[in-house]
Structure formats: structure tokens, C-alpha cells
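Starting off with a structure, shown below.
All protein chains of the complex are present and in place, except for one that has been dropped.
So, chain A:
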Amino acid sequence: MAVSGVIMLLYLVAHVIGNLKIFFGPGEFNHYAHWLRTVGEPFMHYEWTLWLVRVVLVVAVVAHAVSAYQLSRRDIRARPTGYVHKKPRASYATRTMRWGGIILGLFIVWHILDLTTGTVHPGGFQPGHPYQNVVDTFSTWYGNVIYLVAMLALGLHVRHGFWSAAQTLGAGSRSRDRLLKTVANLLALVLTAGFIAVPVGVMTGLVS
């Protein structure tokens, strides 16, 4: 869980920085999208780096989902009879890890079908013109709703996930706890705000 989570988290940091290029206009955003395909040239062939990243990400997502499934099965089996007197346990972020994870998994599928393959894209999908595609997606109400819900789930997931990964990998300690919690909150906030900035930009007409 921890290792695959950290891989995805590192990717998300790069992803959010890339996304924010949209505020510098279609020229820079589309150029950035094209550059993603030429990273590492001439050592790497066209799109090789991109595909390498995609493979690593798919492995990370699958590993994360499989370990989450195994962990959940084990946890449910460990308490066959529940308590009659139920109390809300742990923080909201901690309690929503499972459902939040499922929401994020479904979101990733929609997100790829929408903006990578264009299968469910509203209005004609134009390969090589991501700026226009993004504007199209966020011009629909459901595109905005799906995205906003998923990004809030992401923030909560990262908030507990980053700190937990540090504990699993043995990186936490009494003296370092405040730092780790601050970094977790900051990451959650920056990722959520950074990603949400794009649909908000489209809604307010800043990006059109």
C-alpha cells in the first residue's frame, strides 16, 4: 500500500504542476502536452518515456488496489461479530479510505476515457489539442461534479495516506510526527486546490 501509494503521489505532484500550465494559455499548455511525448529524446524514442510512466502507474494502481482488497478482507475477517454499541471511530479521512479509494479508482477510469482516449468526451475529442478538450469537459455540469467530488476524495485520501505510508515504511517518530502531519495536510491541500483550480478556471471564464 505504502510503496505504490508513494509512487502515485509523486506522479500527482508532477501532474498538478503540469495542469496549472493551462492558465498560461493554449499555446503553452499544448506545447507542454506535446513535450510529455518527447521527454528523454534522443535517448528515448517518441512516447517511450510516456509509456514507461504509464506502465509504472498501472502497476502501482493495480498493486494498490490488490493490497487494499487483501487488507480489507483480512480486517473484516478479523472481527466477525461487531459491537452492538457503535461509535464513530478515527478521523473522517481515515474512515473514508476504502470508499474514497473506490471513488478515485472509478474516477481514473472516467478521466482516461474522457481526456486520454476521448471515448466519453463531450463534443468532438481532438487528439493533440488538450486545452480545448479540457475546456469542453469542464463546460458540462457532470464533468465538473465528477471532478470536484473526486478531488475532494483525493485530498482526504492523501491526508491519511501520506502519513500512514510514512508509518508503514518506518519513517515516523515522536519528534517527526508534527512535520509528517503538516506535510500530509499541505500535500492534500495543494493537490486538491491545484486540481480544482482548472474546472474553477473554466467555470469563471478564466480558461476558455
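Quick note on the criterion: contacts are C-beta pairs under 8 Å (C-beta built on N, C-alpha and C of every residue); 3 or more make two chains touch, one makes a residue touch a chain; residues count from 1.
Note that in this section contacts and distances are computed from a predicted model.
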Next on the checklist: Leaving aside the chains you can see, what is the UniProt protein name of the one that's missing? Options: "Thioredoxin", "MaoC dehydratase-like protein", "Succinate dehydrogenase subunit B" or "Glutaredoxin".
Outcome noted: "Succinate dehydrogenase subunit B"
Checklist entry - Just one of A:A14, A:L52, A:L71 or A:V145 touches the chain that is missing; which is it? => result A:L71
Checklist entry - Which one touches the absent chain: A:P26, A:G118 or A:G172? => result A:G172
Checklist entry - For the full complex, which residue in A:S4, A:T137, A:S164 or A:T192 touches the chain that was left out? => result A:S164
Next on the checklist: Considering the whole complex, not just the chains shown, which residues of chain A touch the missing one?
Outcome noted: 71, 74-75, 77-87, 89-90, 94-95, 97, 160, 163-164, 166-174, 177
